[in-house]
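Only one protein chain is missing; all other protein chains are in place.
Letters A, B and C mark the chains in the order given here, with residues in each chain numbered from 1 onward.
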């Protein structure tokens, strides 16, 4: 996935709509959390078993769209804050590994 | 960003800790939304101006870690649901463009 | 506010629709957080000043409805878990007072 390329698209998209004024990191974090809840909403009344087969249901496109929305706000926020998502993830996986030792 | 490679790391990580049993899409969506709120929490009492300069504050590493956690759960969920994040984003940007026409 | 009376109404409401099966505490917590995000969504692109005057805007009824939804799920959850909300709040205010000393 070419993050820089997506960031350029999202930046152009915001500029063309005069949305940059709204995209401060506080607002973007809120918007991201709202999208995350829209993903949660799809699953809220399902059993774990029904959740497992969500992509075989009429909600499959909806799931993809909500996941895309989350990623879009995250990538946009990373652009505004100059965060390198790829190295942030790599660092966090190392840190998680130190915190949670594997079973032996 | 090599999503497949990260998915392999996250899958191995979960297997080594016997966590796969917890990673149904309902639980992953919940965990993702919890991480999104941890990102929101950093900004909740800040003015928009303070939020803009968050990366010059003592919270910069914290911001990166919460963004990484969100991305980690999103990438993990995409793996479990066989969602191609890159094409999901591309599709959503097109759809957003149809919904929100540019200013002229 | 008569919590017991509201709980009776909500319990009857759920029974009449055969919804009790969905109202386990995990699902109710999810639903509550989704409603909280619907409240956040109203404010996400507003300046703090615009937020202050939300009740003078066309969103005033929307705000009330989202606040009601949050309270409804919280009261329903308290019923299912036998939590006395009034004493839980009283205890938490004491605890918060110990954690955050007043300015002098």
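Basically, a contact is a pair of C-beta atoms (placed from the backbone, for glycine too) under 8 Å apart; a residue touches a chain by one contact, two chains touch by 3 or more.
What you see is a predicted model, and the numbers here were worked out from it, not measured in a lab.
Student: In the complete assembly, which of B:2, B:44, B:57 or B:87 touches the absent chain?
Tutor: Checking the options B:2, B:44, B:57 or B:87, the one contacting the hidden chain is B:44.
Student: For the chain that got dropped from the picture, name the residues of subunit B it touches.
Tutor: Spelled out for subunit B, the touching residues are 22, 27, 30-31, 33-34, 36-38, 40-41, 43-45.
Student: Which residues does subunit A use to touch the chain missing from this display?
Tutor: Interface with the chain not displayed, on the subunit A side: 30, 33, 37, 47-48.
Student: List every residue of subunit C that touches the chain not included in the displayed model.
Tutor: Subunit C touches the chain not shown through residues 1-3, 6, 9-10, 13, 16-18, 24-27, 29-30, 32-33, 36-37, 39-40, 42-43, 46, 48, 51-52, 54-55, 63-65, 67-72, 74-75, 77-78, 81-83, 85-86, 88-89, 91-93, 95-97, 100, 102-103.
FYI, only the chains that are shown with their structure count from here on.
Student: Subunit A to subunit B: how many Å between their CA centres?
Tutor: Spacing between the chain centres: roughly 3 Å.
Student: List the centre-to-centre spacing of subunit B and subunit C in whole Å, with centres computed as mean CA coordinates.
Tutor: 26
Student: Could you pull out the residues of subunit C that touch at least 2 other chains?
Tutor: Residues 30, 33.
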